[in-house]
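Here the complex is missing a single protein chain, while all its other protein chains stay put.
Here is subunit A:
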Amino acid sequence: MSFLALSEIKKSFGPVQVVHNFNMAIEKGEFVSFLGPSGCGKTTILRMIAGFETPSGGTIRINGVDQTTLKPNQRNIGMVFQAYALFPNMTVYENVAFGLKVAGMARADIDRRVKEMLALIHLEHLAERYPYQMSGGQQQRVALARALAVKPQVLLLDEPLSALDAKIRVSLREEIRLIQQQLGITTVFVTHDQEEALSISDRIVVMNAGRADQIGTPSDIYNRPATRFVASFVGTLNLIEATVEDPQANRIRIGEHAIQIRDSLAQSRGGDKVAVALRPEAASLQATARTDTALPGEVVASSFLGSVVRTRLNVGGNTISFDMFNDPGLTPLAAGEKVTLHFAARDLLVIRD
């Protein structure tokens, strides 16, 4: 049985339903990210797990115990907020000790546990600092230690990194993942940054307007998006309009080129319009052993992104972006240049709405 089980969770604010029949089973020790655009209900679900909002319907169970009607301070859940929310009147040490003190732990035990937590986040030397004397990244690590000190059953993080700058964001997310694996704590992480979700999660829930569009491993979500929304929200995607030529043989037509794809077209009929997707990194200007399809195109523009150069092509009326590794010897393609785009037909994904 799963450790954290959300079943048929609904939530309405007045007449507006913001979460629709949400189901999710999270295993013990799993790291799950909720990924989705602003306003899709990520925070609302997290707050229902924490007990700050009451679901309009459905149940929340942790380890088989129904939590739905418990107050936040009766649940054993750790929470990390976007705005850190450290108590400004307490030192780092006192902040981490707060939950332990509330629980009535003996002073010596508190001291041991606090030191253990500060060692975990490598901030032993700042124990006597106040929150205002620390950087955002340090404050957020203290908030993490404070949440973990009470040994919660589940750790919830609501966009904990979005107030930090890019460098810290990357290093702290790796630290969070490392600590999570070290402690084996079941974790739900909310973010609207797809790279963040892809890089640290065991599984990702892609949310769209209060529903889970797809639940899967990062590679599933990226390589086999279930819906058009998931495909376009996660990573950059080229959408190409195509016509179904032979549904039985999985053959489609892009412009005047017939292409055999791997995805099933069983639900379509000949002559139907379908959208197929191609990741920018799946196409190149050179034929390789892997590629089997070539389409002629014309360069629209190319932009330098550091390690890669992303070029936009016009292929039979569709705009297709593709990535090349940066090479100091390379001359960028000029607009209007005629090129041939190579890719493997099995990388084409049929996108359903």
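The rule we apply is simple: a contact is a pair of C-beta atoms (placed from the backbone, for glycine too) under 8 Å apart; a residue touches a chain by one contact, two chains touch by 3 or more; residues count from 1.
What we mean here is this: contacts and distances are computed from a predicted model.
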Among "Putative spermidine/putrescine transport system permease protein", "Electron transfer flavoprotein subunit alpha", "2-oxoglutarate ferredoxin oxidoreductase subunit delta" or "Phosphopantetheine attachment site", UniProt-listed name of the chain not shown: "Putative spermidine/putrescine transport system permease protein"
Candidates A:31, A:98, A:189 or A:343 - the one touching the absent chain: A:98
Touch criterion as defined above, residue of A:77, A:244 or A:320 at the omitted chain: A:77
Candidate in contact with the missing chain, chosen from A:6, A:19, A:40 or A:86: A:86
Chain not shown, touching residues in subunit A: 50-52, 71-73, 75-79, 81, 83-89, 98-99, 102-103, 130-132, 134-136, 139, 143, 146-147, 150, 163
